[in-house]
Each structure stands twice: as structure tokens, then as C-alpha cells.
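Apart from one protein chain that is not included, each protein chain of the complex appears where it belongs.
Entry: subunit A
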Amino acid sequence: MAAKILPVVKLATKVSIAGGALYVVYDSGLLGNSVQGSEALGKAKAAVPPAIEEWMKYFGLQAQLPTMPKIEFSPVQGWNSGVRWTISSLSEAPTKANEYTNQGLQYIKDLVK
């Protein structure tokens, strides 16, 4: 009797877990449009540090985790400054090449004299 019921119970448990996961995902708007998705990401980011703190307190590891250093580097700013530097170097390149060539020729002339 128990041997017959057990597979059914197992299947029912699995289906309920999978169904619950699907429901949570649908309900929290994770599968909606991009506005809902970015809102969900914002909520998750806001919820992570307090959750980590609570878990740390629970396990008694409060003092051991070093605080995240505040990273002032912005990838967007880095990329933009890189682009600006590249374009300005490219625009100055002919002038500089001309200068260096003239200097080189002058040097050679002085050597030959």
C-alpha cells in the first residue's frame, strides 16, 4: 500500500515545488516587459545587503566579513574617456608624425654636416 502511494507522493511534491517556482516567477513580474524586469532588479539589489546582514548575524559571523570597499570607478566614464583619448590621438597623429619626421631629418642633417 505504502509502496504504491510513495511514487505518487514524490511526483506530487515535485510538481508542487516546480509549480510554486513558476508561480513565484510569474507573480514577481520577472517574465514581464523590460520596465518590470528592471524594477525587479532594483528591488533585488536593495534587498541583498540587509539579507546578507541577517544571515551573518544568524551564523554569528558578523565581525568577520570585511566591508565592501566603495568602488569609485565607473565603467561608463572609463569607456567614454578612452574613446575621447583615442579620437584626440588620432586627430593629432598627422601633425605629430610630421613634427617627429622633421626632427628626425634635422638630426640626420646635423649628423651629416
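One rule holds in what follows: contacts are C-beta pairs under 8 Å (C-beta built on N, C-alpha and C of every residue); 3 or more make two chains touch, one makes a residue touch a chain; residues count from 1.
In this section, contacts and distances are computed from a predicted model.
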item	value
UniProt protein name of the chain not shown, from "T-complex protein 1 subunit delta", "MICOS complex subunit MIC10", "Sodium/hydrogen exchanger" or "Trafficking protein particle complex subunit 3-like protein"	"MICOS complex subunit MIC10"
Sole contact to the chain not displayed, among A:6, A:21 or A:97	A:21
Omitted-chain contact residue, chosen from A:30, A:48, A:87 or A:108	A:30
Residues in subunit A touching the chain absent from view	14, 17-18, 21-22, 25, 30-31, 33-35, 37-38, 40-42
